[in-house]
Structures are given as C-alpha cells and as structure tokens.
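Would you mind keeping the following structure in view while I ask a few things?
Just one protein chain is left out here, and the rest sit where they should.
Chain naming follows the written order as A, B and C, and within any one chain the residues start at number 1.
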Amino acid sequence: MSDGKPRIGVFKYSCCAGCEFQLIFFQKHVLETLGKVEIVFCRMLQSGGVEEGPFDVALIEGTITEQWQIEQLRKIRSVTTYVIPIGSCAVCGGVPAIKNNEQEYTIQSRVYEDTSRLTSIRAHSVDQYVPVDGYIKGCPMGERDLAEFVTSLLLGKRPEFIQYPVCVECKLQHNICVLVAYHWPCMGPVTNAGCGALCPSHDRECYGCWGPMKNAHARALANRFAKMGLSEEDICRRFTEFGEPTVEWKPGQVRRWDVVQK
Amino acid sequence: MGRGAKIEIDYLARVEGETALTVELDGAPLLQLKIFEPPRFFEGFLVGRKYNEVGDIVSRICGICPISHMTTAILAVEKATGIQVSEQTTVLRHLLAVSQIVASHLVHLYTLAMPDYYGYPGITGMLERFPDEMARFIRMKNVMNHLSGLIGGRPLHPVTHLPGGFTSIPHPDEFGGVLEELRSIRADAEQAVRDVVDFQLPEFFAPCENVALNTENRYSFNEGRIVSDRGLDISVDDYDAHFKEWEVPYAFAKQSAIAGRNIFRVGALARLSNKFDELADRTKSLAHEVCAGLREPNHNPFNNNLAQSLEIVEGIEQCIGILESRVFEEEEIDASPEPGAGGAATEAPRGLLYHWYRINRKGVVEQAKIVTPTAHNFLVIERDLKELVSERRDLDRGKLRLLCEQLVRAYDPCFSCSVH
Amino acid sequence: MGNGNGSDILEDNPLIPQLARVQKKITESADTISLRLVRADSRPLGYRPGQFNMLGLPGFKEAPFSFSSLEDYTGTFVHTIRAAGNVVSALCRLRQGDHVTFRGPFGTGWPLDKALGRNLILVAGGIGMAPLRPVVDYVRENRDSFRDVFLLYGAKTTDDLLYRRQLAQWNEEITVLLAADRVRGELPLPVQEGVVTKLLPRVHTALSETISFMCGPQVMIKFAAGALLLDGQSAGDIYVSLERRMECGVAQCGHCQIGAKFVCKDGPVFALADITRFQDTLL
Partner (left out) sequence: MSTSHSISADNLCRWVDSLAGRFQVLGPVAAKRGQNVFAPIDNSAPLALDYCTTMLGPRFFIYPSVQRLCKIDRETNTYMAADPGPARTQLIFAIHPCDMHAISVLDRTFLGPNKDFYYAKRRQETYTVVLNCSRACDQGFCASMGTGPFLRLTEGFDVVMTALDGEYLLEAGSPRGQELIETAPGLQKTGRMRLYEKSRLEQQAAASFTKSLETEGLPELLMRTFEHPVYKEVADARCLGCSNCVLVCPTCFCYKMVDRVDFEAKIVERSRHWDACQDYWFAEVHDGNFRQPQQARLRQFMTHKLCTWVEQYGCFGCIGCGRCMTWCPTGIDITEMAKEIQRAPTRQLELG
C-alpha cells in the first residue's frame, strides 16, 4: 500500500447496486469509512475518477453476465493488489444467477421481443474469472465483514471474514431453531453467516442470501427438506435463489423444476 | 457553437445504473438516452419461482428502492392469489414505504444532486466544505434507515415482509425509540428544504401530464387510483389497458406511454402536483413559505428536487403521526394462495411502479411484468432534454453539458431498475 | 501495564496479557526473526525449555510461541518467529523498542530430567529448531550430565537453517548433523542434501539408552519417529512437540485438544505413546 490512505476502486456489474449503497450510505459508519480510505473510482459516488487504476483494493459488485465485463475484470485484476468481490452477486452469483436454471434464450425471449442485440452470457461469480483475495459476503454485504475489512486495511492484516454457518450465529443469538422446532425449511445450516441470523431472529427461515458456506453438505439438508414434505421443485428453488452456479449447493439442486410455459 | 456539434456523455455518473447520453445539436436535435446497464431478466427468471419468493427476489432489482419493489410485488401477488392482510400490515407497509422514500430522497439530494449545484465531482470532496449539511444528511439518513430496519429487519432487502404480512413486529419500546429520533430530526428536515432552495434550480418550462397514485384525504404511496392533473383517473386493475410499453434499439430499458394521451411524468413532482392538498399542515405551510409556485401543477422538472425535499418533511410528519397514535401487535401470517393473476402499483421514490403476476395452482409464477418509474419517465426525460438543448443551444458547451446532466439527475432516474 | 480500571480483573487473570518490550531484533533467515523481549517490570518468568508464551498484538489476537532461549532470570526471553499468518507477520514487522503482549509461560516443556545420564537425539525441522535451542544450551551448560547427544536439523535450503552462527560452536560439544532439501549457500558444517530423516543412519548409539526430542512439520515427525521406532526405540522415549491452534493457552478454549490431552496444558511436549492412542494426531 502506498503511504497514506488505501486507494479503492468500486466497480459494478449486474446487480442492484445495494452493496455500493451499503458501503456508502447504509452502514452506521459512513463518515468514518469514507474518511479512512481514498475512493479513486466509484461512479455512484462521484463523476470522473481514475478508472484505470492502480488500486490497492478493488471492490467488485455484481454478477458477471456479459463478455465485456470479463475483459474489464481482468484489467482491474492486473492493476490491483487486493480484489475483493462484495455481496452475493459477485461472491456466488446471487439473484442474477437464478437465470442459469434455464436456457439463456428462453430467459431472454420472455423479456425482449428483439433478442438479436442481447449479448448476455451465463451468470457467474467474480472468482470464476479472476483470482480474488477474500470475500465480503451478504446481500447486501454484511456490515461486520465490511468493518473487519476496513479496520484490517488500517492495521495491515489479513481480514478474518466470518466462515461458519448461520446456525452458529443463530445460537449465539439464542434463537429457537426454526427448522427443528417449526419445520420451516431453513437454509441456515448451509449458508455462510455474517447477517447475525437475521431471518430466524425475525421469525422466518433463512433463505440463504449470504450464499453457500464452504463445504456445505447440501444433499443432507435437501434430504431433510424432502422428509418435511417439500417437493423436489421447492427444494431446488431453495438452493437456487442464491448460489445457482456454486459447487456447494449443487447437490441440493436435486432437479430442475417444471417450468411452466405459456 | 459550431455546426455538426454533439454532446456526448459516455457515462452518466451519480445516477443509479449505467447510462450514456448523446445529444446532436446539428439540425433537428436528436437525443438518445443510451441505457446500457446490462439487462438482468427478472421478468424472465421469476417464471418458475414460488409466490412467496417473489418479494425477496425483486427486492434485488434495486439497492436504493428495494422496499418499493418488494412491496409492489407482494401487493400484486396478494391481488393475484387472493391473500388478505390485516389493517396493521397496511400501516406497517406505509411506514416502510415512507422511510425508504425519505431515505432515497436524502441520498439523491445530498450526494447525487447537490455536488452539481456547487461544482463538486461527488460527495467525498464536499465533506469538508459542507460539514453541517453532511452531518444533517447522515443524521436523517440514519433515522430513516433505523425505521426501515426496525420494521424490515434490515433497511436494505428487508426480511420480515412476506405475502400476508410481517413475520415479526418490533417491540413498542423500539418504536418509541424511533419516534424520539424522528422528532429530533424535524428541524433537520425543514432545513433540508431550505438547503434545496439554496441550490438555485434553473428555470425551465416543460409542461406535460403529471401522473400519480391518489387516494382521498391522504398523501398515500402504496394504494389509490392512477390519476393525473389533466383528468386521467383509472383503477390500477386497468393499468394494462391504458399503459403501453415498447422496446427501443439504443437502450435495454423499455419506453412507456398512456394510450391516447399526452406525454407524462411520474415522481415526487408529479405526486405533489396531484396531491398538494393532502399534505400535512406543517408541510403545506412550509411549501407556501419557501416555494409558493408548487401549489399549482408545476412544469419545471428541476423542481423535482424541491418536491423531494418537501416529501422528506411530509414523510417524517406522517411517520410521527402514525407512531404517536397506534400500537402494533404480534400477528401470525396466514397465507393460502389461490391461483390467479393480478397487478399492483405503488409510488416508489422515483414515481409510479407497477408489478403484475400470474400464479398457478402450485403457487408458482407463470408470468411476470414489471414497469419501473424510470421506464415511465423515459420518454419525458428525452423530450425535456431535447427542449432544453434547443432552448439553450447558445450556451457554452461545458455548461450545456452540465445542465443536461443536472436535468437527468433531477428526475433521479434509476437505470438499474429500468433494466431489471 | 494494566493501569486501567478494574485492576482486580487484570491481576491473576490468565486471559489478560502482560507487556514486554523488544530489546533486540535478530534476522535469522529470509522469513524468520528472533525477538529478544524484556518484561516491563524485569521480573523473571521462570520458564523451562519447551514451554511457550501466547504472544500477541492488540487487534491481531495471539498465537503460541516457544521460548527459544534458556531462562537467565533477568526478565528477558527470546522467541524465534517465522512469518506465516496474521500475528506472526505483524510480529515480524516489529522494531526495537516496540511492545508486544504475552501470557505465559504455559505448558510442560521437555522432560530433560528423563534424559539425564542417557543419550539424547534432537530432531528439528524448520522453525521446529526454535524450541530445541534452549535444550542445546542446557546440554552444553551441563554437558557431563548427558551421554551422546545428536542434533539432526533440516530445512528447505541451507539458507533457511536458523542460528547459523552458533551451529559450528554447538558441534564442538554435541554432534550436529544438517540436511537441506536444496543445498545452497555456505556453512562451516557439511549439509547433506535431502530430508532430515536421511541423517538418522549416521546416528550410532544405543537406542535403548536414548531419549529423543523432536519438533517440526507433522510429516517429519511421522517419518523420523517411525524410523526410530523401527530401529527399536520405545514410543515412551520419543517426545514430540506439537502444533495446534490455541486461543487461550490455559485448557479452556478447546482448540488444541487431542483426545483427552490439551496440548497447551498437558503438552506441547508429549511422549509418542501418550498421544498415538488418540485420533486426529496425523501421526
């Protein structure tokens, strides 16, 4: 890192820009965060900026769904010390990757009459194309990991991102397990924590928005859902809302659902 | 200015989403808003998803108005499936909507628009020059985030909101805490209006039809009939019969118009033009004081900024009024969906938002349609730009360029939303 | 240290660290340094070879490090540290006069009394030399109390061998045998190419009268111990120092458990026989 503040570039691909908002406006430490780093490129935040880098850190938001994005991503990688995907879209495909469940053309033609000018490709996470140096997970990205990341930059250490399932946080919160107690199809056991077990704390089952936990045993959970009476399609939907292109949740995606054509 | 000149802004910063702008000054002004944000195909992949996932998924259309998409989708799903909700749910949804509209307006005014009027590339450089304004902004923003987060579990992409109602209701003490905070930012909100007056918004006359949702006796956001200041008055159920949508070759967003009627505008200014009389007393008197001109339907799109600032005051008043007058109780969601089709419209921060779904016997979406405020405004933004350019074509090129950007930003468009 | 409030919580609280100052920083190899630390109040720690401290830097947490010096009762102690993870890298960046925190000494240490009057084989790999250096020092100070003493020491390259200036000196009192995966660089002593276990055939002594201490990568321990067992040494006479994750150092956090043993409390030095009966030892 050059002396002074870390130079940060923020790049957005296919997504809702929520993580950028989380970075700038939603977390509690807006001014602190902005004061500690130098944001040299972020279109949401400012006109101009130095798009071509170099950066100490590039925060990448959004799923890769176009060829040009891959090329730009590679350029960013080559001028950046730490490339960090932020948010489920960039980390595991997130919601934009739900479309991977069907043929690209099928999806396209449901939305546009003239599909000839569309250039969309399968949706994939950032690490499918370039090596990355850590993930700030969440949808939107989690405040705790973001704070850990910023303070780690200040201290000069490797950030310790949360790497355990939602269940652990759920227990630390003393929540009653909604899967066992109420038979709600909770994704907590296979979902990376960081949210503070938000959904079970609000009386609803986790729907997996933090994306897969490393080494998640999706098949075992899918079997449990089946025993609870969920149909194959329902199970598949649970495992494809956040993480359709990932290895971890593949075994839970038992079967593609019966798409209703009209 | 030489002939054959062109204004090209290859990337519009400080708006949500990816857009370029080309204005040909040569001969007949040609204008194209090139919305090149890559399409995300929500309407495509929502097909096949369960009715109760729709809200969570469409929330991810937009990081700044997730609540609008979520609520509209849930209302549409409920309409389609015949799910009923309690009156308390409707009130909570209103609070949620207001908290997000105020928060969104704050972000737009202080970080996207304000830099334009004081000649800064963005908020970062302004922290030192405008410490009071920035502190005010953060104060109000935090309170609104707190309210959204309290009801929704988190301010961005709430988790408690499902077809049928809310999974958990905050404790009265927590509401009490936010109420205190809301009271504490009343003065900030009024100051926000004055901050915007200080912007010195350009004069520009661009008349069109102002379209908004309206109910009797209330400045509402989540319900009502679709009305305009020129006599449009239709039920949301008839949306499809009146509104048309089509593709354009230079943008991934679609354009929209009302069959057989004039070009129209949606958003804060359009709402105010239609619903000025329903404003809370406090807001109304402030409006009279600082900007008498807003009383009548207003045709200066730059004034959208002012309308937004008044909605900040209005929103905070509404929340205070609701929280002072009622208690919320735990209730269980009881949702059993029937097959059917239905649509719903709400007022997102940027204007009229419409979602429509057809849902089958298994509770699975068969067809989805989403029309965003920016799609509704697409035509009028282009038209306004054209007029602005021909009116001021003698202006210095740099100034004209900035003016064009200011105009687009005044609409507070959300291009990510528009290419959902 | 600890002049904040609630001082009773700071006293006698094994989780609250104490402060030490870096008196001297010595570069041992490309990625390894030694820190000579002095406790703020200069009181001696009273540590034994093989014991360890939890060294830390606030914000970076703590990690266990063996003493690489012999207690001299002046309140100073040395740790040799190889840059690997977070704490370690931060420790390696320290400069003279900087402060670190420590908790300790913890653990049992090498059973030197068992080796008295017998032969001693020390097997070290890489940074595993650090906890064995005080053993060498002790043996040299009490040379008559031991019979044949061998140090078998291996590293990736010749340049990675630690305590290079002292090795030849040691060789005057004990037999020092060196190995490196790649021989590169100059050293007064011969270095054999290959892994450290290749040095074992050069140890000629009665194994039944021998105690072995070893510390290094798991694979090294596995093969070296295996070879000695094959040659007839008893599993009760082979002692290994193990590496486990530790958060507390005082048998609470659970991370270092091997079967019924807490590495921090019952170890880190174990007789092979005592741990191989459990699982997950990788031995």
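In the analysis below, contacts are C-beta pairs under 8 Å (C-beta built on N, C-alpha and C of every residue); 3 or more make two chains touch, one makes a residue touch a chain.
Since we're looking at a predicted model, the values are computed, not measured.
A.B. asks: List the shown chains that the missing chain touches in the full complex.
C.D. replies: For the complete complex, the undisplayed chain touches A, C.
A.B. asks: Could you tell which one of C:I174, C:V195, C:A235 or C:C253 touches the chain left off the display?
C.D. replies: Per the contact definition at the top, the residue touching the missing chain is C:C253.
A.B. asks: Specify the residue from the set A:I39, A:C199 or A:L221 that touches the hidden chain.
C.D. replies: A:L221
A.B. asks: Determine which one of C:K61, C:R147 or C:R182 touches the chain that has been left out.
C.D. replies: C:K61
A.B. asks: If the hidden chain were put back, which residues of chain A would touch it?
C.D. replies: Within chain A, the residues that touch the unshown chain are 29, 32-33, 35-36, 147, 150-151, 154-155, 163-165, 167-168, 171-174, 176-177, 179-182, 186, 188-190, 203, 214-217, 220-221, 223-224.
A.B. asks: Which residues does chain C use to touch the chain missing from this display?
C.D. replies: Chain C touches the chain not shown through residues 1-7, 9-10, 12-17, 19, 58-62, 84-85, 99, 101, 217-218, 243-245, 247-248, 250-255, 257, 259-260, 262, 265, 277-282.
The criterion applied here is as follows: only the chains that are shown with their structure count from here on.
A.B. asks: From the centre of chain A, which chain's CA centre is farthest?
C.D. replies: C
A.B. asks: Counting in whole Å, what is the centre-to-centre distance of chain B and chain C, each centre being its mean C-alpha position?
C.D. replies: 65
A.B. asks: Cα centroid separation between chain A and chain B, in whole Å?
C.D. replies: Distance between chain centres, rounded to whole Å: 25 Å.
A.B. asks: Can you work out the whole-Å distance between the CA centroids of chain A and chain C?
C.D. replies: 43
A.B. asks: Check each residue of chain C and list the ones that touch at least two other chains.
C.D. replies: none
A.B. asks: Flag every residue of chain B that touches chain A in the complex, lowest number first.
C.D. replies: 11, 13-14, 16-18, 38-41, 43-45, 47-50, 53, 56-57, 59-64, 66, 107, 111, 115, 121-125, 127, 134, 138, 141-142, 145, 153-157, 159-160, 162, 167-168, 247, 249, 358, 360, 362, 364, 366-367, 416
A.B. asks: Per the contact definition, I'd like the list of chain A residues that touch chain C in the complex.
C.D. replies: By the definition above, chain A touches chain C via 151, 155-158, 160.
A.B. asks: Please give the residue numbers of chain A that touch chain B in the complex, ascending.
C.D. replies: 12-22, 24-26, 28, 30-31, 34-35, 39, 42-49, 65-66, 69, 89, 94-96, 98-99, 101-102, 106-108, 110-114, 117-118, 120, 139-140, 195, 198-199, 201-204, 207, 209, 233-234, 237, 241, 257-260, 262
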